[in-house]
Every structure is written in C-alpha cells, then in structure tokens.
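Please see the structure below; I have some questions.
One protein chain is absent from this view; the other protein chains keep their places.
Right after this comes subunit A.
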Amino acid sequence: MALVGRTATWWARLRSPRPAAAPLCLPPWRPAGLAAGGRLYSSRGREKLDMSMYPVESIRNFSIIAHVDHGKSTLADRLLEITGTIAKTDYNKQVLDKLQVERERGITVKAQSASLFYNHEGVNYLLNLIDTPGIQAQTVANFYLAFEAQLTIIPVINKIDLKNADPERVEKQIEKLFDIPADECVRISAKQGTNVEKVLQKVIEKIPPPQCNTADPLKALVFDSTFDHYRGVIANIALFGGEIQKGHKIVSAHTKKRYEVNEVGILTPNEQPTHKLYAGQVGYVIAGMKEVTEAQIGDTLFFYKQPVEPLPGFKSAKPMVFAGMYPVDQTEYNNLKSALERLTLNDSSVTVHRDSSLALGAGWRLGFLGLLHMEVFNQRLEQEYNMSVILTAPTVPYKAVLSSAKLIKEYGKKEITIINPAQFPDKLSVSEYLEPTVLGTIVTPHEYIGKIISLCQDCRAVQKDMLYMDEHRVMLKYLFPLNEIVVDFYDALKSLSSGYASFDYEDAGYQAADLIKMDILLNGNPVEELATIIHNDKAYTTGKLICERLKDAIPRQLFEIAIQAAIGKKIIARETLKAYRKNVVAKCYGGDITRRMKLLKRQAEGKKLMRKIGNVEVPRDAFIRVLKRQNDK
C-alpha cells in the first residue's frame, strides 16, 4: 500500500548526568529594576532575546503526556502563567490550543511548544515544554514506551479539586502499575493552580539537562513545521549540538538542499526572535523553505560543509482508522483537493491516498490516528475551508497471502495489501487472508464488566488479560480485529459504562481471518459500488443492513425489485421493493398544470442522471445514503 505518510511522534531523547552550575541572571527581556519573580507579558516586536544566558546545564526539555481530558492543556496554561510567559488572567484557557476546533472540543490537535523561563533557588532556567496531541498520547501505552526509552518520568495527579478525587487511591494504582513510589507523585489542581509550581521544581530537580555541547558542529532535529503565508516554512527545531543564527548556511540531511537562515527564535508560545539558538535549546528557524515537505519531521539540519551523523529517525505512528472522503459533487473535486493539501500541511499525521469509487467518483482514502482525529479533521475542513464532504465508513487494510504463481508475479510479492473490494483476490488464489488487529486496554469500574465483556465478544475480540487494579477498577486487555472497532466501538463502550470506561489501543499486527467479499445484487445484477470485504461471521448482519438501506434509497418502479446480499453464488440476505400498482394523479385539477409539468420535467431530468443496473433505475444519491457513516443508533 502506497501511503504518503509524514506522521511522527516525538520522543525527547535528551538527557545528561552532568550537574547544573549556572551563573545567576535574569530572563533576558526583563527591564532592570523589577525583582525576580515578577510577571510580565511576552510580546513580539521587542528586542531580540539573548539565549547565550542559558547554558546547557540550565535547560530542561519536557513533555506532558496524559490521556484525553486529563487536563494537560490546562496544566500548560498554568505553567505559562507562573513563569510569566503569559499574564495571569481568567481568560487563559488552553492557551496553546490555537485552532478553533481545539478550543471547541477542548482537545489539543496540533502540538505546540513553548519556552518558559523560571528562577529556582537563585538560578535562571530555560524550560522547554511540548504540549502533546491529546488524540494520540495515551497514558498507559505511552508510559511503557517512555520507560523503555529510559526517560525520566514525573507522575502528576491532576484534578484533586474534584469532589470525587481520591489521590491516595491513584497513587497506590500508580505504584502497582508502574512501580513508582507514591511519594514521587505530585498532586495538583491545574484548574485552580494548586501545587503547580511544585511541578516546575520537580522538572528542574529530576529531569536531567540535555546532553549536548555548543562547541560541537550544528545538529538540529526538525520536530514539526508550519507554513506561514508570508514568511514561508517555519521549522520547529531542537538543537543537539552547536549554535544557529541569521545568515548561517544550513543543509537538510533528507533533501540535501541548502538554505540561508533568515530568522531564529523561541516559542513563548508565539514566535519570539532571538539572536541565536544554542545546543540544548528548542525553538524555530525560518530559512527560505517554500514547501513544508522541505522540512520533514525527523530531519536533521547541519552547517553547509560540516555534515553530521543524522539523528535517528522517528517511529511513525501508524494510521489506524481509514475513511473514504469524497466531494459531494465531482465539480467540487479540485476545491476539496486543495483544502486537503493545505490542511495536511499543518496536520502531518493524516495519511492521504488517492482513491476512486464507482459510486462517488474521485476521492481519497485518508488515514487517521483515531476516530476522534477523523472527526476533528472533518470539522476543520468545514470550519476552516468551508467544505462539506461525504465520509464513508472506514475500511481497514486487509492482506492476503497469495498462492497463485500468476498473481504473485503480477503483484511482485507474495503478501499483498487490499483496501478496495475490487482488488479482493479469490479464495482459490489465496492461502490465507489476514486482518489487522489491535491490543486494546480497557479500564473500567467493575460494575460494567459484564456488559463490556459482551460488547467485546460481539466484536470478535479475544481476552488476553484481566487485572483488578484496586477494589473498584478493572483493567481488561483484548485482542480486537481492527475493523470491528473502527466505527463505533468507542462510543458503545462509553455509553454502556456511563462514560467511566477508558479505551487505549496499540497495533498488534495481523491475524488470519475468514474474510469474504460480499456483493449486493439488484434483480440479480451486481452493484459494484456496494461490494464490501467483511469477516464471514458478520456477513449476514451487514448484508441485511445494506439491503434495508438500499430499499429505502431506491424509488419504486413498474416491477418488483429483489435486493440481495450474496457471497459468491450464495444469497445471504434479501429485501423486496414492491412494484407500483398505482402512480397517477387522480385528484381534482383545480389549478394550473404548469406546476405539474415542472415536476414531471424535473423527474425526467432525474431519470437521465440515474444509473441503470440491469433494468433497475438507481438514483445517484442512493449509494451515498447506503455508504455514508450513519450516526443514528
């Protein structure tokens, strides 16, 4: 499968055992006369900052990782306030969430970073905070990843202001699950600001400074990029060695292209130009790049004539949910194309692949990190680009291990990926079909266990583990076929647990599956647009559903219409649309027939647009009605 992926999750791999020993100094933009600890606004247009005042030992780079809705962004707000990066007002809510959709939904979509300045025990520190996308960072899974990467972890327990808060219980759970002693946890209320300063102090105490040297040649990691209409590409960078300033000639390890630096600076969280950036620091560079593809995430920048060993690449986060996206009308195709291009410039975690459907025309198959990601993306399309689209139910990338020599030669390999039902190879040519799976982790209060287990069984999931975290909560691990959870599993889970159950998942490879291709027939003729690949166990229910939806979407005709779902020659579901017995206006013609003629002519026009399958006339929007994601339950 050829997917254009530019996904990345960034793991801070900076650490150093060297002790801190920095000269006393004030943050560079404070005018003389104000005592340390006072609060100020950061603003653009002020003099450039002098970053040389922050040697490596005074730098701490950290991220906040947490589950959706746990309050990362609120914590980030408080940290920004405490450090004077922004003024403390009642209006600071999710300051780092600049997108409308982020603010509406209360989630972070695009990771923003901010450099904070903080004085602790007489030393001025530069703290670089990266706010992580809430869609992707999941506590448990990511804890283990961070642990494996040997990163320092500071556990923070938030929302202690809530009535039902029980921090002691949570500390015990943390001890049990992660082996971290309870006394290392910091209990805070980000909303009220309680104890948030302690977090900063712990960051300074516990997290080691980055391990790098300004004397080394320039080595900068690109961890994000945005496109600004006027200034070009702004690449977010972390310096692993050396220094960078305006006028420097730099090279991209990936593209080998050469650029001249126009501007460097830090993010507070807005762009704040500085004279230079030094090793261990995090900020941005503008260097005359025109396309975002020139600043690939994971790329290394170095000095022209001083090449360095490129930094290890990124582990791309695989898209897990796919959806077909089509313009409502083919005339809108180009508009949608440019909207998608621009939106994915700044959301590199969406994978885009051109696709087409007989029913809906030319479109795309998009890959998202999750259902929420997809919904947010759709919302951004509507709000920021004014585009309405047809979203079809997500399909997952199935695989088949071919056994036919002819096909193996044709494809060039033995194991192929199938996204489109038209590509589904016949059973006879295949030794095994495979479906993608995920290992899902569900944490729930024990009273919902029964219903949840039922739900998982309905989704063909296999239980792998069950662990009582404490007297009240249970952690369940299930191996799910991916296609069973991509549509509405999460919603179902939430609603039958009154919102208390949480869901977390990670890729778990492929497993053998009894897959079939199901055709839809109208009076015996197949409707190609509606063919689907599904698991044999679910064929009947899906087939029946499609037949029912199609029955509602096709108008009655002069003869009976048999709507059938079939696997090969075997019919597995059927609906019948009866013929019209009477369709003539038998009412009193009190009025002018002008209106009636208009209606008849419109019907005649409609007939021209109808697709004829055998002798059955099918309106174009019938496919849309059958294929689109249904929100009704």
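The rule is simple: a residue touches a chain if its C-beta (ideal position, glycine included) is under 8 Å from a C-beta of that chain, and two chains touch if they have at least 3 such contacts; residues count from 1.
Throughout what follows, contacts and distances are computed from a predicted model.
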The complex's invisible chain, by UniProt name, from "Nucleoporin SEH1", "Radical S-adenosyl methionine domain-containing protein", "AP complex subunit sigma" or "Protein YIPF": "Radical S-adenosyl methionine domain-containing protein"
Sole contact to the chain not displayed, among A:K206, A:K409 or A:K607: A:K607
Footprint left on subunit A by the chain that the document does not show: 557-558, 580-588, 590-594, 596-597, 600-601, 603-604, 606-608
